[in-house]
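Every protein chain but one is kept in place in this view of the complex.
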Amino acid sequence: MAELTRTEMTRTEMTLRDAVTRGIAQEMRRDESVVFLGEDVASAGGVFKATPGLLAEFGPRRVRDTPISEQAIVGAAAGAAMTGLRPIAEIMFSDFLAVCWDIVANQIAKTRYMTGGQVTFPLVIRTANGGGLRFGAQHSQSVENWAMAVPGLKVVAPSTAADAVGLLAAAVRDPDPVLFFEHKALYPVRFEVPDGELVDELGTAKIVREGRDCTILALAAMVPKALVAADELAASVGIDAMVVDVRSLVPLDTRTICEAVARTGMVVTVEENPRLCGWGAEVVSLLTEEIWADLDGPPIRITTPHVPLPSAAELEDATIPSATRIVEAVRKALT
Amino acid sequence: MAELTRTEMTRTEMTLRDAVTRGIAQEMRRDESVVFLGEDVASAGGVFKATPGLLAEFGPRRVRDTPISEQAIVGAAAGAAMTGLRPIAEIMFSDFLAVCWDIVANQIAKTRYMTGGQVTFPLVIRTANGGGLRFGAQHSQSVENWAMAVPGLKVVAPSTAADAVGLLAAAVRDPDPVLFFEHKALYPVRFEVPDGELVDELGTAKIVREGRDCTILALAAMVPKALVAADELAASVGIDAMVVDVRSLVPLDTRTICEAVARTGMVVTVEENPRLCGWGAEVVSLLTEEIWADLDGPPIRITTPHVPLPSAAELEDATIPSATRIVEAVRKALT
Amino acid sequence: MTTERTETRASGPADPARRLDLYRLQVELRRFEKRAYDLFMRNLVKGTSHLSLGQEAIAAGVALAMRPDDWTFATYRGHAHTLARGAPMTPVLAELLGRENGLLGGKGGSMHLTSAEHNMMGSYAIVGAHLTLAAGAAWSAQYRESGQVAVCFFGDGATNIGAFHEALNLAAVWSLPVVFVCENNLYMEYTPIGSVTAVPRPAADRAAAYGLEPVVVDGNDADAVYDVASAALDRARRGDGPSLVEAVTYRHGGHSRADPGTYRPDEEVEAWLARDPVTAYRSRLLGEGVEEAELLAVESGVDAAVDRATEEAIEAPPPSAEAILTDVWADGGSSWRN
Partner (left out) sequence: MTTERTETRASGPADPARRLDLYRLQVELRRFEKRAYDLFMRNLVKGTSHLSLGQEAIAAGVALAMRPDDWTFATYRGHAHTLARGAPMTPVLAELLGRENGLLGGKGGSMHLTSAEHNMMGSYAIVGAHLTLAAGAAWSAQYRESGQVAVCFFGDGATNIGAFHEALNLAAVWSLPVVFVCENNLYMEYTPIGSVTAVPRPAADRAAAYGLEPVVVDGNDADAVYDVASAALDRARRGDGPSLVEAVTYRHGGHSRADPGTYRPDEEVEAWLARDPVTAYRSRLLGEGVEEAELLAVESGVDAAVDRATEEAIEAPPPSAEAILTDVWADGGSSWRN
């Protein structure tokens, strides 16, 4: 379980996009070797307005606009990371990771291993992930499972603004490459965030709602939906669902996850990635292998169906898992 | 289950690499719209010598050497496919799919859906997949799970020369994009192949060894290892293992797989891809969801550990699943 | 081929009826995009969208120079290119609104407009990729000796991405019948192209790297665009290979619906507004002796069509949810299993 380092406990309300700015600024103030690059991130403050003010505070030497060259962006981050800097690179939409997947999956992820540990890649690739904004199939994917499948990458996806600040700080301080998935549907959502320096811990899941009857495992934008579903289940049919925010896919907090599932005997994963080879599949195979005897029934996976994402509002809403689908699936499984 | 279309039943011995040439030639003779492109595939006959003679038979109009431009290779295949041709594109090593992953995963896989079905991509991307040749982390990966995770791609991986011919023919005739993974460790292996035209069926698994005690699901180069393990299990401890060659990850022959597992109540997947989000995870989550009651114990996954592949012979052999590991895992699970 | 030096001699289509078509098309693109903008403002368009306001002369000039069986490949900024190839307004507008009668059934939205029926082979929203697809279509034309040409539109920003380089080289080496048209509107999203590009002319200054002639054209002059496009299409059809055309222009509004475009200096915006391609073409026709009444008739005809399309789009129902599970595979379905 995660422990926050908090220098004080007063709180401020802010959006997830504000939290991202705050997290980057916190780390850039602390460490001169932290630099930040990406398309339209400097003068314009990012297309999601998640990085305004950084150019003004840290100047064009540390906050850099790039050409539309995703391979050069992450490649430059990699080369800089292996020679003394700690770059944060933005890939505007996570779909575009495909454009630079060789650099991410074949170079950054493997080179430490291939060289027998001679080089390291202390870098963060931040990216806007997920659907809900009616952007269609090339700007809405959840590709956290792509990253999880590649040995050598750490993979984080916060569901709250406080987690965004703290996990981003942890990612920047981590000596290994971290893919940091910010969910674009959460950017405008407001959260209470403790003031002061926040530093969280990678590889830690969080029980965000206690419950006795079943355990819902969710990530990023699926966490608030799982919480709504849990309330609805409690209110309508008296099912008491625990909700675990997985937060980190690599490292995976298997201890918290196994314990949480063992306590209820029933597990439902809520994944935004399309069905095949999603993170939930991995977690289910882990659970059956490790706590088979504690399972009272088959694990259930709720995912985006194995289709690209449609753009029309009604279609997108029918595709991405909703609180209603979670409620129905849990109800069906438990009755 | 697969049915082969055979015009006659005499057989010839040939390697997997010969089978690939034969499959391509069979389809190019049949259909003038089939064209073939890739790096060093024409004059040189391919770096794995899997395509010699095609240039001589079909000429430089239909068999084309390309620059080192993987995006242009698969992009050209895509553009040609949507305008009347049926291209076969070679990506020399499957690791290099990362270099053109945007074209494969974001363009080819999604455009039919995004356009409401206005365009189709009848194309095949052939690629040399997998380890065993001491090529190291950037030339040895098994990335079938990358492809399986993307909605809109069909994914095939033969384990024998006859399957290679028949499934390649089926892939070329299929109106959708097919990623065709040829295992490079199988290229030099000799098999008996029926003469005449071979056309197999995508989406069909094959029981390649009957057995009562447990069901081993394997793919590509893991199939012969599973068969060796099954013989060893029978001989040494009297365990009678069924072996299923999964052959096609998308579409997935869930019917054959579920039946085969239900018959023994015990399942072991043997995956060459690294652990996290491998195809076995998906299959395990499918089995627990659909035939929970038929399972006598937890599904077991044998995978390459979640690390990049090392190059030294002793290290590579210790990394990729071996017949010995399969024997041990099955023995442990059943005793 | 036309280069910067010859720009001033732009003649455009000779036939007066075609000249009027060229005007009509520009007016149609202009008024459609303005309507699209109004509908955003009324919050009827969900998602994002990217308008071609100010860039109409390029879409119109190229499209009218094309043969009906030539192919268009465009970016997310593709409304104009889709309409210019003949796709009717109603389904295009309905697609922006995510309606059942949308061009893509509501599955693609503004960024992916496609009308295969009109050989408009798609709008692609990840920068660079579609240049390679256009090369592939051109390969298909060459292979089948069909005489078709693929025309591929992209922005100045796309010239710095890897796929641009690969597509241009392959097209040149294989002498493919493809015309690459860079719509250089001086900006990527919010960043000026000059600040992230090693050469002043992002496309033309790269032509030599592929053995091609640099071609720069005034993208706000439909006649000049028409001339350059005609020459490039002829060249491709003759078997002389690809062209890379840089059409210099400016977008009147922001990059996408969310963007007011305030990062651009006022004087720059004003100077370009003063060079409005539609107004300029209107004046030119009047100067050539076309009756104003004729132009007014064109304009009101277009207005009526835009109004009708708006109504037909707004009144249509949303797509039904079953649609999410169709169209992945050629069999119409999406099943990954038996």
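Letters A, B and C mark the chains in the order given here, with residues in each chain numbered from 1 onward.
Just so we're on the same page, contacts are C-beta pairs under 8 Å (C-beta built on N, C-alpha and C of every residue); 3 or more make two chains touch, one makes a residue touch a chain.
Computed from a prediction, not measured in an experiment: that's the story for all the values here.
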item	value
Among shown chains, those touching the left-out chain	A, B, C
Hidden-chain contact residue, picked from the options A:Ala19, A:Val35 or A:Val284	A:Val35
Candidates B:Pro87, B:Gly278 or B:Pro310 - the one touching the absent chain	B:Pro310
Option touching the unshown chain, where A:Pro67, A:Gly278 or A:Pro308 are the choices	A:Pro67
Of C:Glu166, C:Glu246, C:Asp276 or C:Asp327, the one touching the omitted chain in the full complex	C:Glu166
Contact set of subunit B toward the excluded chain (per top definition)	39-40, 43-44, 47, 65-71, 95-96, 98-99, 133-139, 275-276, 305-308, 310-315, 318-319
Missing-partner contacts on subunit C, residue numbers	128, 160-166, 168-169, 172-173, 195-199, 205-206, 208-212
For subunit A, residues in touch with the removed chain	35, 61, 64, 66-67, 69-72, 74-85, 87, 102-103, 106-107, 111-120, 122, 151-152, 175-176, 203, 250-255
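Just so we're on the same page, only the chains that are shown with their structure count from here on.
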item	value
Reference subunit B; chain at largest CA-centroid distance	C
Cα-centroid distance, subunit A relative to subunit B, in whole angstrom	31
Rounded Å distance, subunit B centre to subunit C centre (Cα mean)	40
Per-residue multi-chain contacts in subunit B, two or more chains	102, 106, 113-114, 151-152, 250
Per-residue overlap in subunit C, given as positions that touch at least 2 other chains	102, 106-108, 112, 124, 126, 128, 162-163, 328, 334, 336
